[in-house]
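Here the complex is missing a single protein chain, while all its other protein chains stay put.
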Amino acid sequence: MQNRRDFLNKLCRGTILTGLAATTGILVFRSAKSGHCEIGSSCGNCLKSDSCTLTAAVLFRQTVWQLDPTKCIQCGRCAKNCVMTPSAVKVVHVYAMCGYCDLCGGYLKPDTKTISTAAENQLCPTSALKRKFVEDPFYQYTIDEALCIGCAKCVKGCDAFGNGSLQLQVRHDRCKNCNECSIARDCPSDAYSRVPANKPYLLQGIESSSDKNNT
Amino acid sequence: MKQKIMIISALVLLLVLVAFMVNDFFFSKPDNTNPYEFELESVRTGDTTMTAYTETRQIKTTLEEIHGLATDALGRIYIAGKDGVEIFDPSGKAENKFKIGGTAQCITVDENGNLFLGMQEHIEIWNDSGKQLSEWNTCGADAVITSIAVLGDDVFVADAGQKVVFRYDKKGNQISKIGLKDPATGVPGFIIPSPYFDLGISKDGNLWIVNPGRHSFEKYTFNGTLLSSWGKASMAMEGFCGCCNPSNFAFLHDSLFVTSEKAIERVKVYNPDGSFRCVVATPDQFEEGTKGLDLAVDKQNRILVLDPVKLLIRVFEQPKK
Partner (left out) sequence: MKKNLALAFLISLFAVQFMNSYGIQRFPKPEFESGYIQPETLIPNPRAEILSIMDTAVLLISLSVVSWLVIKKRSRNGVFWMSLFALSYFGFYREGCVCSIGSIQNVTLALSDTSYFIPLTAIIFFVSPLAYTLFFGRTFCAGVCPFGAMQDLVAFSPQKLGSRLNAVLGVIPYIYLGLAVLYAATGTDFVICRYDPFVGIWRLNASFGMFMFGGVLLVAGIFIARPYCRFLCPYGVLLNWASRFSRRHITITPSECIQCRLCENSCPYDAIDIPVTVKNPEDKRTMARKLIFITILIPFLMFAGGWTVSRLHEPLAGVNAKVKLAKQILNPVTEKNQIETFEIQAFKSQGKQQNQAFAEASAVLNKFYSGGWILGGFIGLVFGGLIAGRMITKHRTDFTPNKGTCFSCVRCVDYCPVKLP
């Protein structure tokens, strides 16, 4: 009786172990080489590519959340849904794309009588977008990240009236990288996706230098 | 007894938690209000009481891409774009169409009926039967030619890339550059963030050039002396918004300015002194993101608008009172 029980025990244990090993094998094999290169043809240690030769390195890749500014409809949920307060999603200014306009579509309310830094003229509810005179007629606009709540008002304005140099992005020094992003779950335009941790930004108009330190 | 109370109350808490989870998961609705909403729709539609024109006709073009629009003294309509030029008679009937080697960004017609085409960094001159007459290559490799105006023996070429207006003679010799920044004579210099830079010659023989970065119209003599300027930057109807507007303009018969903009796609009319007069077309009449609404005025003082997204020429008239 005891021997039978022991045998059954051993059998079940062996079965479960085999199941675990099989699961691990399938997942590791799939994650290592599957699909095509999504990030680009130049190898930036991407996650899964048939042409990837760095199998071991690939397995230790991590992914982080990021939003695609071309899909964003500036609905304001990034400010509300993030588990962190204030939100880990903030506006980023791509200076390379900015027109440095006096009449900034992202800074000023549309019905302003005068163009100045007066609080009643500013779109930003927390006054996080700062304006500074550079030279005639150019003005520099910078974002004070500590104040920005990620509401995307300025993004909408810049997109409509300007070059679209103000973009909403997940900031990785603040984002907790939850297993499931509570903003991603509710994004109406499905703009959130997981991207490789060594290419963690999806900014328009910027060619980010590939990581020099993460090998 | 105390034990039972403790157990029951703890169990109740547990069940409350499960109920909370079920309720939150299945029955909660995501909020559809945005407390940070930036209402743009009213800015896009604007005040419709100021619209004084209605769209009366549309002329279809068969070209793949269209960029330039012009009219001649007879009222014929010329459209230039990718690999071709199309010519219509004043009633909108297709008259001629011929191929050109490349994409024309702008077009103008002189008093002899010759077509001046701005082909990115050089100029080609064709006649209306489809024969190329000459080519001028002296603008420079970085040139982005966005507009040409001709009067008599003078040809003025607007170059958005090098931010200057060239003056040529009819033979193709470059005579001078107009509009370079010169604090001594008060010329502020052109601010051109995007490839939209228009110019035109008014009835009184002066050269009007749009300075898009400064949202202003500048009046120059043919020799390059700045005479005056007007223009206001504002998102209201009376001004020009964004980083660089207006993108195009044309003259109506009584020296009124008709202007077109991008970002908020509008066509407006200004008085000769620069004061706002009325609206021709509002943003809801165009596809969002339409750029490059080239303008022309025909013999009957009708406003022709080139719609590069819908591939049409749209004719606007003031309704007869």
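Order of writing sets the chain letters: A and B. Residues in each chain are counted from 1.
Quick note on the criterion: a contact is a pair of C-beta atoms (placed from the backbone, for glycine too) under 8 Å apart; a residue touches a chain by one contact, two chains touch by 3 or more.
Quantities reported herein were computed from a predicted structural model and do not represent experimental measurements.
**Q** Which residue among B:L14, B:L133 or B:L227 touches the omitted chain?
**A** Missing-chain contact among the listed residues: B:L14.
**Q** Name, in rising order, the residues on subunit B that touch the hidden chain in the full complex.
**A** Where subunit B meets the chain not shown: residues 3, 6-7, 9-11, 13-14, 16-18, 20-21, 24-26, 32-34, 161, 191-194, 213.
**Q** In the full complex, which bits of subunit A touch the chain not displayed? Write them out.
**A** 9, 12-13, 16-17, 20, 23-24, 26-28, 30-31, 34-35, 47-48, 59-64, 71, 73, 75, 77, 83-85, 92-97, 99-100, 134-135, 138, 140, 142, 163, 171-173, 175-180, 182, 185, 188-190, 194, 197-198, 200-201, 203, 205-209, 211, 213-214
As a working rule, only the chains that are shown with their structure count from here on.
**Q** CA centre of subunit A versus CA centre of subunit B: separation in Å?
**A** Taking the average C-alpha coordinate of subunit A and of subunit B, the gap between them is 34 Å.
**Q** Under the definition above, what is the set of subunit A residues touching subunit B in their complex?
**A** Against subunit B, subunit A makes touches at 74-77, 79-80, 99-103, 105, 108, 110-112, 115, 123, 125, 136-137, 151-153, 156-157, 160-163, 186.
**Q** What residues on subunit B touch subunit A, complex-wise?
**A** It comes out as residues 30-31, 34-38, 40, 43-44, 188, 191, 193-194, 213-215, 233-236, 241-244, 263-264.
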